[in-house]
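Would you mind keeping the following structure in view while I ask a few things?
With one protein chain held back, the other chains of the complex are shown just where they sit.
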Amino acid sequence: MHRITKITGYVAIILVVLSFNFFLPRLMPGDPLSFLTGAPGMDMPIVLDEETRAKLLTYYGLDKPLSQQFYDYMLGILHGDLGWSIYHNAPVSDILIGALKWTLLLVGTSTALYMVLGILLGAISAWNRGGKSDVGLLVSLLSIGSFPPFFLGMLFIILFSVKLNLFPAFGAQTPFMGYSSLLEEASDILYHLFLPATTLVISHIGGVYLLMRNSMLNVIGEDYILTARAKGMAEWYIMRKHAMKNALLPITTMIALRTGFMIGGTILVETVFAYPGVGRLLFDAVTYRDYPLLQGAFLIITLVIIAANFVADMVYVQLDPRLRHD
Amino acid sequence: MKKGKNVAVLTLVILILECSVFGGIAAVAADEKVVKFAGDLPGGDWGYPSPFGFYPRGPGYIRMSFGFDTLTWKDQNGTVIPWLADSWEMSDDGKTWTFHLHEGVKWHDGEPFTAKDVQFTFDYIKKHKTSFKWFQTLGYIDHVDIVDDHTVVIHLTEPFAPFLVDIAGNVPIIPEHIWKDVSDPVKFVGDKAVIGTGPFKLLKYNKEQGYYEWEANDEYFKGKPLVDKLISLSVNDPALALTTGDIDETSFWGRRAKAVSAFENKSGFGTRWGPSYWVLKVIFNCERYPTNLTAFRKAIAYGINRTELVELVVHGYGIPANTGLIHPDVTEWYNPDLPDYEHNVTKAIEILNALNFTDTDGDGIMEYPEGGDLEFNLITLDKFSREAELIKSQLAAVGIKINVKVMDMSTVDGILKEGNFFMVISGHGGIANPNILEKPDWPGGTCKNETYTALFKEQRETMDYKARKELVFKLQESIAENLPVYTLYHPKMCCVYRPEKLDTWFFTKGGVGIGIPIEMNKLVFIGEEEVRPAPSLAPAASASPGTTSAPAPTPIPTPEPEQPGFEVIFAITGLLAVAYLVLRRKNR
Amino acid sequence: MTTLLEITSLRTWFPTRDGIVKAVNAVDLKIEEKEKLGLIGETGSGKSILGMSIIRLFHPSAKINIEGKIVYKGKDLLRLSEEEIRKIRGKEIAMILQNPTTSLNPVLKVGDQIAEAIQLHQRLAKRAASEKAVEMLKAVKIPAPDKMANKYPHEFSGGMKERAMIAMALACDPSLIIADEPTKGLDVTIKMQVVKLLREVTKQRSMLFITHDLGVAAEVCDNIAVMYAGELVEYAKTEDIFKNPLHPYTQGFLNSLPERGLKPIRGMSPSLINLPDGCRFHPRCDYATGICKTMHPEMAEIGNGHFVRCLLYDRS
Partner (left out) sequence: MTEIKDLNRFWNAYKESRLGLIGLVILLFFVTLAVFAPYIAPYDPHEMFKPMEHPGSDHLLGTNDIGQDILSELIYGARVSLFIAFFVSVVSGIIGTAFGLLSGYFEMFGFFLMRIVDAFLAIPRLPLIIVIAAFMRPSIWNLIFIFIILGWPITTRIIRSEVLSLRTRNYVEAARMVGAPDTYILMKHILPNVFPLLVVRLIIEASHVIIAESSLSFLGLGDPTAKSWGMILHYAFVYPTIFISDLWMWWMLPAGLCITFTILSLTFIGYALEELVNPRLRGMTRI
């Protein structure tokens, strides 16, 4: 029952998001052609005669009535066809995949890191609450967490790229160097990944840490912790085996949601490091009124978020036997 | 367990260290001559460089022009020079052009280039008018006849003065044997779509990263290019990329040219200045009161201090604009004696008072004759918000209250087309070419003036240069007098480069093709003696072609290069995970 | 009979925001080999804390000061390092905490929760340990122990949870068991079963049986110590306590039992933060005299092995 309401909810959300992104852009001034044919502030003006303009509109199916367009679009989605990007002049799905793999790499790596770190540190600091390590961790993590990601990114560029020249300031790969081996390419990708990922990790670790710490403090008061101690278990062991699992329960959902949102949220970091990704793609799609791409990007992002929710539920069930059986 | 974690962490650390080392090595490319450049415009992706795939922007056309040639071309002095066509004649009525094509030109795939290709190209482009968005006056072409394999005759519907530049020097010739069965050219991408006659063959193109890589076309009929590889990429900060050596050339214009000062006296860097053939202008709404009053527009013109604008906003890297749109450097079209509306507040106020705009309530803001503060919106783009801020303060002195509204490009475009505005600050390039005069208030559409339109059409069909120049002057006068737009400034442009990589950069007078101000005329990379600008020929530039390691004979451009690295990364991650789990088990 | 555990002048205080909680004050207590000692008192009398103090069952970083001596088999537990005391906990001295529902970890299998102690103290392999765990479950009469071992606490009934707790305590065959209200909140029949079980499994062991349920205490214990406001007020053989309770509090406590007419003691038990001067019980005592308000009585032996802390019986 609960499941069903959830799923219907998700479907509803997708529909809302889709129609929102379908209609809002079309209600706003400007259309995809305005960029195609040289919009203000661009370098070369292209003067379109009305006939050509009309032809172009027909070509991109923008002359049909909105209801028709919407119907076609929905139909397309059902057939897994996201349409043709007007600005990029390529299938939306291809473009999305191209950007998504980078975003996933970035988000995936940093999420893995900041979650593990955040959860561990949170647990440790809760376990020694009031102690030096606790206060130290608390203050330092809350502090670094306060840096806006884009500012942090700029600082990193100045420090690591300009002053120390340790890491590249932009891009996801050294452009077109002939990689002698896969490992070389992989390491080159990691090398470019380092700064953006670190930025993300630092700006997200604080939140998870705090969640975990609070949840842990609640658990520490529980009787079963005493039981474990009464059995003579070591503190570190109790924390790991008895406390952390229970402490994770209430926060899995929140963590999953954060991760889902990162997919769209990386845009700042992507902008600072000129890292190709969905966020940037979305931004351009908005600027160029590339309706199909805009819709596609939003669909993907929403799907990822919903997926994250599902994963959260799964994990939750895995962690909590009380839900597993019934 | 503890051990398990340590191991995992350690491995990760090692990986990162090692890859930073790798990366260091990796950045150093092979010993062939590679030139990397990045435009100053944001974003590096200008579309697939096929005649129908590139985004209709200067940079897009330039990238396409590396692979495709036109019948004529321009040297750095802007004079039309033979290209695919060795010579040509025009009939007296100016309606038929005969071109004698260069012999022995080959397409990248080895097929010979013939007159049939030229004929096919024009027919094809006429057929797919909407697909070739770059240029829209192909209506003048009636039909093309083939005399022999290397002679074509192009028949026009009516005389078209700028034909040699705007059509012959602009339309890329495409191979018939490839395009003849392509029905939708826009969606035709892939290695075949970029086979042209041009000096470079597209090797790789990566959309999401905005990277292009070309290799030299060694059999190029104008001679082997100076560089073996040409790479165009997208960077977040060109100046930074230039210093870190990620790119060898970029250009800055307008306010951003301030960056040049960081390189001018720096060894290992060369700089070249040029005009941008770009103008920033105030577009008035000629249909809405009060901006529909010419006098009112004049008042605003007097109220705006363009020199201060150039000083403060452009940091001096620009010149007050020609009120007739055409860039002053383009001597053959520029009308030097136009009114420039020297900043003059009192005069502005006088004019406004004459129109019964007066500050009756003494709040420093004038009132409409009908009452109510003289206050309206000035719409512009984010990148011109600085200009808008200054103009706002300047007009405040006159007694006009301006509210700056910043919107994104497409919104502004829409508003201009709807005519739902008073004043818009916007800019565009292409002001080296009289064609730009067709719609002075482009991309707006509120200023209609039959006599002007007639005048424009007339000049376009006048084949005699002197006569045509007269008409072009008239057009500029009309703009300067009626002020459908008030031009603000022409930014300067400067390219900064590493001479040891390539020293032959130059700005084409009048712009590449139909007037693209970018310093990437393909001649730069061919460096034929007579057109090479600087006598200085950097040793690296003259590196003997033979020594360079020859790349793969046939280019295999891939629109979306594979990223095998991904698998590896995921594999590594997977391994780490496994290792971790194993150790964890052990420690139990 | 040799002394297994001897507590002398034990003092357990917790400094908190609102003041110092004086949970245990100058308690002297002896537990002989195989002796079952009952520790009774109202909730909040500090009896649980006393139990926990013995094996220092507090979070290491919790602010607590324990003073006095707790000599177990010759070593003073309070002088032991955290490491050393851990070797005592569960192995030598096991504790059955009250309220099994919250005392079992909801996310771990019951079998594993028993096995981990065995693994730790008896250095057994995982499999062997879990087998032992199943045995323990059998020993506490849990049906189909091998199946139940793989189940989670929420699948156990209240009585079975309590049994599981007992099994856990017995797992490493400790010589002393501290049972803290093991019968709390169980209905009568289950309660009796558990008591029976406890009696059985502790035949060869000593037990400190903490409860406020005199009935159960009578069933299980040889001696009974009555605790009030953090200190012992009476100590005697079980039958003595029931036959002639000396301390007014003990009497009141007995009278509050159903079979004796449910007469509750008037007033409230004092907060452990600010204890009354003089006799801690005087505000609620019917026999209280002036001196009780000021003078704090000492524990004094009245008949053989019958101690009481009350000025009524003060000979001196």
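Per-chain residue numbering starts at 1, and chain names A, B and C are given in the order in which the chains are listed.
To be clear about the criterion, a residue touches a chain if its C-beta (ideal position, glycine included) is under 8 Å from a C-beta of that chain, and two chains touch if they have at least 3 such contacts.
Remember, it's a predicted structure, so these values are computed and weren't measured experimentally.
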| item | value |
| --- | --- |
| Listed residues B:123, B:218, B:375 or B:389, member touching the removed chain | B:389 |
| Among B:44, B:238 or B:318, the residue in touch with the chain that has been omitted | B:238 |
| Residue in contact with the excluded chain [from A:89, A:173, A:246 or A:302] | A:302 |
| Residue among A:54, A:75, A:97 or A:142 touching the omitted chain | A:142 |
| Absent chain, residues of chain A that touch it | 9-10, 12-13, 16-17, 21, 24-25, 28, 129-130, 138-139, 142-143, 145-151, 154-155, 157-158, 161-162, 169, 206, 210, 214, 217-218, 220-221, 257, 260-261, 263-265, 267-268, 271-272, 279, 282-283, 286-287, 294, 297-298, 301-302, 305-306, 309 |
| Chain B residues that touch the omitted chain in the full complex | 40, 237-240, 243, 252, 255-256, 258-259, 261-262, 312-313, 315, 382-383, 385-386, 389-390, 393, 404-408, 411 |
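Everything below uses one rule, namely that only the chains that are shown with their structure count from here on.
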| item | value |
| --- | --- |
| Most centrally placed chain - per-chain CA mean versus overall CA mean | A |
| Mean-CA-position distance for chain C and chain A (Å) | 54 |
| Multi-chain contact residues (two or more partners), chain A | none |
| Multi-chain contact residues (two or more partners), chain B | none |
| Touching residues (chain side chain A, partner chain B) in the complex | 28-31, 34-49, 52, 55-56, 59, 84, 87-90, 94-95, 98-99, 101-102, 105, 109, 112, 157, 161-162, 165-179, 182-192, 194, 240, 271-274, 276, 281, 284, 286-289 |
| Touch list for chain C against partner chain A, complex | 52, 55, 57, 59-61, 63, 86-91, 94-95, 97, 99, 102-108, 113, 116-117, 120-121, 152, 154-155, 165, 168, 171 |
| Chain A contact footprint on chain B (complex, rising order) | 1, 15-16, 18-20, 22-23, 26-27, 29-30, 36, 41, 43, 45, 47-48, 53, 55-59, 61, 129-130, 133-136, 186-187, 189, 203-204, 207-211, 213, 231, 233-237, 240-241, 243-244, 246, 278, 381, 383-384, 408-418, 420, 424, 426-430, 436, 438-439, 442-443, 514-517, 559-560, 563-569, 572-573 |
